[in-house]
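Our next item is chain A:
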Amino acid sequence: MQTNLLDIHARLQALLPVGELQTQRADLAFLDVPPSLLRATLLQLRDREGFTHLVLLTAVDWIEQEQFQLTYLVCNRSARLDLGLRVRIPREPASMESIHELWPTAATYQRELREMFGIDFPGSPRLDEDFILEGWTATPPYRRDFDTLKYAEETYAERPGRVTYDPAAHMQQQLYPGER
Partner candidate 1 sequence: MSFDWIKIPQALLTVFVVFNFGLLLNALIAKIAARVGRRQGIPIWQNYVDLIKNIGQRSLITHGVHFYLGPVFRLTGGVGLLLFVPTIYGSEMFSNLSFAGDLILALYFVFFGTLGMALGAAESGHPYSAIGVSRGLSQVTAAELPFALAVFAVALQYQTLSVTDIVAAQQGGILHWTLFTNPLAVAAAMLSFLGSMMRPPFDVVLAPQEIPIGPPTEYHSSYLALLQTNRAIFPIAKIVIYMNLFFGGAASWPVFALKVFLIYMVSVFVGVVFPRFRVEQSIRWFLIWAVPLGVLAILWV
Partner candidate 2 sequence: MGLFTPDRSQYPAEKVDGSLDIDLSSGKYLKLWQGPQHPGITGNMSVELTVCGDEVVEGKTHVGYLHRGFEKLMERRSFIQCFPIVCRICVPEPDFNEYCYAAVVEELAGLEVPELAHWIRNLILEMGRINSYMMYLGGQAGALGMGVIGQWTTYARDLMLDRFEELTGARIYHMFILPGGVRDRLPEGFAGRMEETLRELEDIMVDVEQTMFRNAVFKRRTVGMGVIDPDWLEPYGITGPNARAAGVPRDVRKDFPYLVYPQLDFEPVTGQDSDIYTRADVRRRDVLLSVDLIRQILARMPRGGEVMTRLPNVLHWKIDPGETYIRGECSRGEYGYYLVTDGSGYPRRVNVRGPSYTHAMALLERMIVNVNIADVAALMVSLHTYPPEIER
């Protein structure tokens, strides 16, 4: 019998108090998990339900709610299902349990998150080494409150003569000249 995400969710909910399932497609759904249960959920999914492939681990900055959302997307290749685990952690101080023992490749993702979002993963190998940036001292660049345009204008010399238009305003000027 073909397993589907609802069955898996039901089995998961019987064991752990995870959140509701939000189905995006027949083969993709997202699930809210409290930070403390993440490891148990991942272990259950990996060892019992066959979600052995960690597709990606990334973060979304919900600055309005002072939270980071960590997305752990795991995949079951034989049943052809994807499940995204959404973990909300506070933005300051941002810290999360490392999962590099479950998937060695997660260490790389965690290094990137550490550098780009400033999220700490205690125990993850080589976490504080420079990964992509070198000698970065400003706000971690992927945070929403880092303004890349402003930083670029302040740091890098500009060639005079370059103009930037706002597309909407520019097209209005082009198509309906005279109208304000």
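Methods note: a residue touches a chain if its C-beta (ideal position, glycine included) is under 8 Å from a C-beta of that chain, and two chains touch if they have at least 3 such contacts; residues count from 1.
Selection rule: all candidates are chains of the complex that A comes from, given by their letters.
This one's a predicted model, so the numbers in the text were calculated from it and none came from an experiment.
Novice: Candidates 1 or 2: which touches chain A in this complex?
Specialist: Candidate 2 is the one in contact with chain A.
Novice: Any idea which chain A residues touch candidate 2 in the complex?
Specialist: 24-25, 27-28, 30, 52-56, 58-61, 71, 73, 77, 80, 82, 84, 103-105, 107-109, 125, 130-134, 141-142, 144, 146, 148-149, 167-168, 171
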